[in-house]
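Just one protein chain is left out here, and the rest sit where they should.
Moving on, here comes chain A:
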Amino acid sequence: MDRLVFLVAAGLAHGAVLALFAQSLVIVWRANRVINFAQAALAVVAVYAALAVTAVSGSWWLGAFAGVVAGGLLGAAAERGPMRLVPTHTPLPGIIVAIGLVMILQAGLAIAFGPEYQPVPAPLSERPFVLAGIPVLSPYDLLVLVVAGLVMAALALGFTRTSLGLQLRAAAFAPETARLLGVRVSRMITLGWMLSLATAALAGLLLVPTELGLHPHALDGLFVQAFAVAVIGGLDSPAGALLAGLLVGVLVSLVSGYLVAAAAPLAVLALLTLVLLVRPGGLFSAAKERAA
């Protein structure tokens, strides 16, 4: 029982990070109908920037802020640069260019900062609170849950309740109609990428202290799991990404805790396969509406 509570709590904290990163994939998907395979490599560059600022300023918070800004700028650069130049009528060219970008960025980071893991201290204690004799969440886990929850709530409100969000959604759903209503669609797509990469950078920042540390490949595993989460949730659905993120986070935690950590990726794959067999559009897909 103790173990179950601990594993579920830890799973939720990891799941929040997964959901946040998956959210970032959903934003780009909705803006552009592409999966950005360079998401992790771009985000890890922003995390390097964040830790550089932390090292200089001594403030984790200032570094985190810088990382989010860097993520946004990288998103704009990626979209205005390579992504805008590739043909979009088939997905393959975009994927190939993204993978090329991944190789350049990761090799560049390894050359500049070395291929070793750099330990990243958490801004708060990672020692769990003990409630009624059961170790549950650490202060850092709580911070992760709160930050991820607030950011996802802000994104959801921003997209559904503001004029800018209305334009972002219209530009994504029906670009030509949006242009006929005076929406500057290409600007909206760039903005979508900026939001997406700022979110991904934040997820990466929250993740690294809980793992081995910073490394050019530090977010690769996060990308793979978050990609599965986004597909399970339905790619088009921010709420789906949130729920699927928590579900996968808990699943990974339980499988790692009760079986072996090596079985966790298999469990995620099995869940993904099951969902795709039963609901090919994902749990919360909105495919019906477009077809209508």
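As a convention for this text, contacts are C-beta pairs under 8 Å (C-beta built on N, C-alpha and C of every residue); 3 or more make two chains touch, one makes a residue touch a chain; residues count from 1.
The definition used in the following text is that contacts and distances are computed from a predicted model.
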Seminar exercise, completed: Per UniProt record, missing subunit out of "Dehydrogenase", "ABC transporter ATP-binding protein", "phosphoenolpyruvate--glycerone phosphotransferase" or "Acetolactate synthase" is "ABC transporter ATP-binding protein"
Problem set entry | Contact partner of the left-out chain, one of A:L150, A:L181, A:L212 or A:L269 | A:L181
Exercise. Thinking of the whole complex, not just what is shown, which of A:L166, A:A239 or A:A263 touches the missing chain?
Worked result: A:L166
For this session: For the chain that got dropped from the picture, name the residues of chain A it touches.
Result: 163, 166-167, 169-170, 173-174, 176-185, 286, 289-290, 292
